[in-house]
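Before any comments, here is the structure.
All protein chains of the complex are present and in place, except for one that has been dropped.
We just call them A, B, C and D in the order they show up, numbering each chain from 1.
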Amino acid sequence: MKIVVTTESGQPVQEVTSDAKGTWEVPIDQPGSYKVTLDTATLPQNMAIRGGNNQRAPTVYEGNPTTVLFALTAKGEDGAAAPDEGGGSSAFWQRAAQLTFEGFNLGLIIALAALGLSLIYGTTGLTNFAHGELVTLGALLAYLVNVPFGLHIIPAAVIAVILAGGLGYAQDRFFWGGLRKRGTGIIAAMIVSIGVALFMRYLFLILFGGETQSYAQYNAQAGIEIGPISATPKNLISMGIELTVLIIVGIALLRTRTGKAARAVADNPALASSSGINVDRIIRIIWTGGGAIAALAGIMLGLSQNLKYTMGQELLLLIFAGVTLGGLGTAFGALVGSIIVGLFIQISTLWVPPELKNVGALAVLILVLLFRPQGILGRRERIG
Amino acid sequence: GGGSDTAAPSSPASAAPSSAAPAAQGDGTLTLGTLLPQTGSLAFLGPPEFAGVDLAVKEINEAGGVLGKEVGKIHTDSGDTTTNIASQSVDNLLAQKADAIIGAASSSVSETVIDKITGAGVVHFSPANTSDKFTTIADQGLYFRTSPPDKLQGRVLGDLIVADGNATVAIMAMQDSYGTGLADQVAKTVQDGGAEVVERVDYDPKAAEFAADIAKIKAKNPAAVVLIGFEETAKVINELVKQGLPADKHKWYMVDGNTSNTNYVKMPKGTLKGVKGTIPGAASPEDFQKKLLEINPDLEDFSYAPESYDAANLIALAAEAAKSDAGTAIAAKLAEVSKGGEKCKDFPSCVELLKAGKDIDYDGVSGPVEFNDAGDPAVATIGIYEYGDDNKYPTKALEYRTGNIEG
Amino acid sequence: MPREPGVAKPDPILVVDNVVRRFGGLTAVDVKHVEIQRGSITALIGPNGAGKTTFFNQLTGFDTADSGEWTFNGRRMNGVPAHKVARAGMVRTFQLTKALSRLTVLENMRLGAQGQSGESFWQALLPFIWRSQEDEITSRADELLARFKLDAKREDFAGSLSGGQRKLLEMARALMVKPELVMLDEPMAGVNPALTQSLLGHVKDLREQGMSVLFVEHDMDMVRDISDWVIVMAQGAVIAEGPPDTIMSDERVIDAYLGAHHDAPLTESELEQQLQEAEEALEAEIEEDKK
Amino acid sequence: MNAVPESESESKAAVTDRGDHLRGAENAVLRCDELIAGYLPGVNILNGSDLYVADGELIGIIGPNGAGKSTLLKAMFGLVNIRSGTVTLKGEDITNMKAHQLVSRGVGYVPQTNNVFPSLTIEENLEMGAYQAPAKFKERFEFVCELFPALKERRKQRAGSLSGGERQMVAMARALMTEPSVLLLDEPSAGLSPKLQDLVFIQAQQINKAGVTIIMVEQNARRCLQICHRGYVLDQGRNAYTGTGRQLANDPKVIELYLGTLAKA
Partner (left out) sequence: MNWDIILSTTVKAAVGVETVWYALAAIGINIHFGYTGLLNFGQSAFLAVAGYGLAVTVTTLGLPFWIGIGVGLAAAVLLAILLGIPTLRLRADYLAIVTIAAAEIVRLIFRSVEFKDVFGGSDGRRGFSQGFYDINPYPQGTYGFWPLSFNEREMWVLSVAWALIAISCLIVYLLMKSPWGRVIKAIREDEDAVRSLGKNVFSYKMQSLILGGVLGCLGGFIYGLATGSVQPDIFGTETTFFAYTIVILGGAARVFGPVVGASIFWVLLVLVNGLLTGAVQSGLLPFMDITQVGPFRFLLVGLGLILLLVYRPQGIFGDKRELAINAR
């Protein structure tokens, strides 16, 4: 193939013919802009330049080679070679399918994290800004057991969830319970939770460092194709676990005696106590469960997205959005709301740039609340 | 830990804080302040940067210090813009009569404090700012940086991509001045070279996950994927592999921010095989990294350690050359010691030359660092590295390219 | 006047037509036609869950009726927001009290006064504009507080009041508005009888001054004592209307609402009888248990 | 103890006297001695109340608004912090014991306000009433539904949407779910229709006949005094008068200050 190199103004520099591999080289003695033209007549038969343009305008800098590329495609395939334009609609739907899946994937993790928040909010009225840190805690505990101790991630996760449950218990036993006893108001408690969040987050930073880490297993697992979707086995199993936990907890709250007692405590602790419910015990159960569930959410997040000391904090806004959207204080509300948040984040990227993906989800949150001020599953209170 | 604590008789002897004396006079002791992230979203960059400065100060003091006195250093936290404590840290440094401040990592943080620092006649020297604003900013000639030259790096990387025969390229860039600056340059070079940028995604590094971003790239099925970012790239790679864009089917390219020998080792063997990355600096980073590990054995990431190290050395040399530790005096000499003279590669050898009355040209670990009038590096060397089966890159680069940054 | 539900009154202040409110399958309110006489005290009675409070909510704009319309002083009021209803002169109290907890009792009272120039943003910044009006409001509030036996609590937070005191504050605060029609939802439930009695005197005074009163109450002594007219609701609908005495001897009302021991307080013998009944029932129960 | 109005000699009801209390309280099921309690630091609402109730007795407490009646019940039931004084149940000191512990000792309580769980259904509300004895739920549920048939139809309705009177029924029913041996009722008849008020008073008597000790706070003072064995008049956190129900009801001073003459008219 013949290639003509000229300066920007058209002054000829050299003509070369490419070698068998299709490469060529032109020495030049001055940096600057050049024009490189490929003589299409010299192309092999049945071949064409991708995109059709046979001119390139590279800038050459002192001391460095500059490469130009004439990508060739079989003639006639030129149109099809640009699937981004021609085959647009099927690619669009494939992406939409993938994004829907990702929406559920993310939504379920949010839901799991939101469940813990919602439970604790429900029973104690505490808007826990440290909940993100509980999520991080679970992930880091599992890391601790998994990497330095070398235990496989599955038993490590089990241990971490149990530990986190224990820590949840301890947190209420030694901290929040005491505050309740002193009659700390819910606003004051909310600010305290900001303090707890700061404390825990920076403790993590000191102990764990600022870098991103990953578990020893299932890292960068290859995806498998399921129809239009590609997913990793770990995703699918995680989603199964998440859904199971969510449904079990949701039903337990509605059906079991302790679950009902938890809702009673949420409504009116003094009356619950008057009915013979040990309020502190119920709250401790909720903290234990909430801590454990948050930890599980953290581990799931860590499995799919690696670990960092701010991982929970970065999810917190989405968690709040999920809880609120569903209706504060209901378990299934947290599930529905979170999945909607997850779906909107992902699917909105079909139209908005991914850097603004949270904008779409948050805007939907605002819109929904405009029409249903009590959230999707929440109920209006009667007046009077 | 590490030996960093030993060499820190930090406060100047004559510390009586008299407000009347402008800091510009100098007090005979060169005091380096650092304003680097101990907290915030760039906290992972803090340890290597601090270690770089520590290493330099250690070497300088072992070589007899500057102007016959040990160099002092004061470390402060720049946080990130969300917490806004940088300005308090600067107050603190100025109160302690720092003559030059090394920092910040984030361009945004630097912007919030540059007026304050340069207003006090102190050198503001960033190892990591890449925003092009600083080229034109009103800095009274006191702002410098050794940060990776993204124009040259972008050109080298872009050319590499074209040379590898990739006709379609997708760019996944972290959304800040570093990422977008580099991405713009890569995109331009790639397009000039005849390949097509089929997708460009700017992502928020704080996002919980990157599934949608990768899905967008996947839809265009590019031959090459350029990953521009920091350590969150590990998450991006997870997602690439998951969505069926592995390195053996699509070529991945990385940049200095994420070409790492520690971040990806836990991934399955061969995940990064054949991936190429560019890192500024002529020498293999390996030796330097060993020295850093003596300073801080916990280091896992080495980003900007060379730049920080060079910054400290250059300031010390400039002070020595100016025979003064005053900020303005140092600033006046910084360009001179960085270029045009006898080449030398570390503080002891350079200072020898200076003492012998020679003109020097310091070539650092991060590259040849020659300052132009704006205080930006003018020349740089970029190494191109390739990952092996063990998800690590070898000490030896495939190729080094040196060039003028502006072209 | 005839006693059928929905009779026309000579000078009605409030006229209600076909107000319906459903909650799911339950029709809480379904009032065909009702008129409230100006300058009189009208009682609204009916079993629990008859829809009295819900009816109040519709009329005062706190809830939206499914259908229906009503006029106050000849002005159509459906769809009018709550605060405009109140400004028009129709003020209600709440059955489950709404004390403004972290305001003092006095501030609660002052809030009720209408037309305060200091409530507009710009005038609020200039105290001399509203100072004298504030003084006048305060003295009126103090008068009412004394009458409602809340003067000792004047400077306390309303949140620290007892259940009965809250009821009193709720009513006193509504009177601060100087409404044309005041709608009281069980104002005296939980208020001690001696005080109730003195307050009834006050309400009668207000009637003399031309105020109209519509109130819900389960205390028949009180209803009999002060009301000029009684409206009976059951299952959302108005089932009877009339002067207190006639209503209270109405079989249907006794059946649905008053029960057997409604009229005078129990005599000794009645009490004995009641005890006996109770005992018998109990024994029967015990018998049954044994089986 | 402070002085009370001078008219002691004429009144049939006795002005409270500590000696009487100590004598009467010897075999009491539940007794309070010199209770001092309050909500806000430094402000005492109860100023040394004494009260006792013997086994199987029905006690009425009346008094003006804000006298501390509800506070007294709450203090006995562990819902207000007692600053000094003691509460004794069947010889056991239960001062400041938690409410749920008292429930397991057979005490039941119906609060004056906020007495239902608004987001639970009626049925769940009642289930919470039987929290410590779930096995009995079915049987007791049938029993309370007979008392208040309205509840059975609505068992799936959320208590938060109920009318004032309906809530009161739920509150009463919830306390009856446990079959308590001592029952504290705070204005159980408030907000109920006359017919149901009757029912409440009759039921109270019936339950009492079956051996349950009852302490009842009422503003429907006449009715209350008619059925109770003994009554206390509370004023400013102290017992002003005590006596049998009939004594109190006919005491001119009590009538003037607390009962009013309305009902007689």
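We take it that a contact is a pair of C-beta atoms (placed from the backbone, for glycine too) under 8 Å apart; a residue touches a chain by one contact, two chains touch by 3 or more.
Quick caveat, the model's predicted, so the values are computed rather than measured.
A.B. asks: Decide which residue listed in A:Trp93, A:Phe149 or A:Phe199 touches the omitted chain of the complex.
C.D. replies: Missing-chain contact among the listed residues: A:Phe199.
A.B. asks: Of B:Asn92, B:Gln191, B:Thr262 or B:Thr402, which one is in contact with the hidden chain?
C.D. replies: Residue touching the absent chain, from the options given: B:Asn92.
A.B. asks: Looking at the whole complex, which of C:Thr64, C:Ser101 or C:Gln276 touches the chain that is not displayed?
C.D. replies: The missing chain is touched by C:Ser101.
A.B. asks: Please output the residues of chain A touching the missing chain, sorted low to high.
C.D. replies: Touch with the absent chain occurs at residues 125, 127, 129, 178-179, 182-189, 191-192, 194-203, 205-206, 269, 317, 320-321, 323-324, 328, 353, 355-356, 358-359, 362-363, 365-366, 369-370, 373-375, 383-384.
A.B. asks: To test your reading of the contact rule: which positions on chain C touch the chain that is missing from view?
C.D. replies: Listed in rising order, the touching residues are 60, 62, 81-84, 86-87, 91-94, 98-103, 107-108, 110-112, 114, 116, 118-121, 124-125, 127, 130, 134, 157, 159-160, 173-174, 176-177.
A.B. asks: On chain B, where is the contact patch with the chain that was removed from view?
C.D. replies: Touch set of chain B with respect to the missing chain: 1-2, 4-5, 8, 10-11, 15-17, 19-20, 22, 37-39, 43, 46-47, 50, 74-77, 79-85, 87-89, 91-92, 95-96, 107-108, 111-116, 119-120, 131, 133, 137-138, 175-177, 180, 202, 204, 296.
The rule is short, and it goes like this: only the chains that are shown with their structure count from here on.
A.B. asks: Using C-alpha centroids, which chain lies at the maximum separation from chain D?
C.D. replies: Max centre-to-centre separation from chain D belongs to B.
A.B. asks: Which one of the chains is closest to the middle, using the mean of its C-alpha atoms?
C.D. replies: Central chain: A.
A.B. asks: With centres defined as the mean C-alpha position, give me the chain A-chain C separation in Å.
C.D. replies: Distance between chain centres: 55 Å.
A.B. asks: Chain pairs that touch, all of them, please.
C.D. replies: Pairwise, the chains that meet the contact rule are A-B, A-C, A-D, C-D.
A.B. asks: For chain D, which residues count as touching chain A in their complex?
C.D. replies: Touch list, chain D to chain A: 77-79, 98-100, 103-104, 109, 111, 114-120, 124, 127-129, 131-132, 134, 158, 160-161, 174, 178.
A.B. asks: For chain C, which residues are in contact with chain A within the complex?
C.D. replies: Touch list, chain C to chain A: 53-54, 56-57, 62-63, 94-96, 185.
A.B. asks: Under the touch definition given earlier, write down the residues of chain C that touch chain D in their complex.
C.D. replies: 23, 46-54, 95-96, 149, 153, 160-165, 167-168, 186, 189-197, 200, 218-222, 225, 257-262, 265-266, 271, 274-275, 277-279, 281-282
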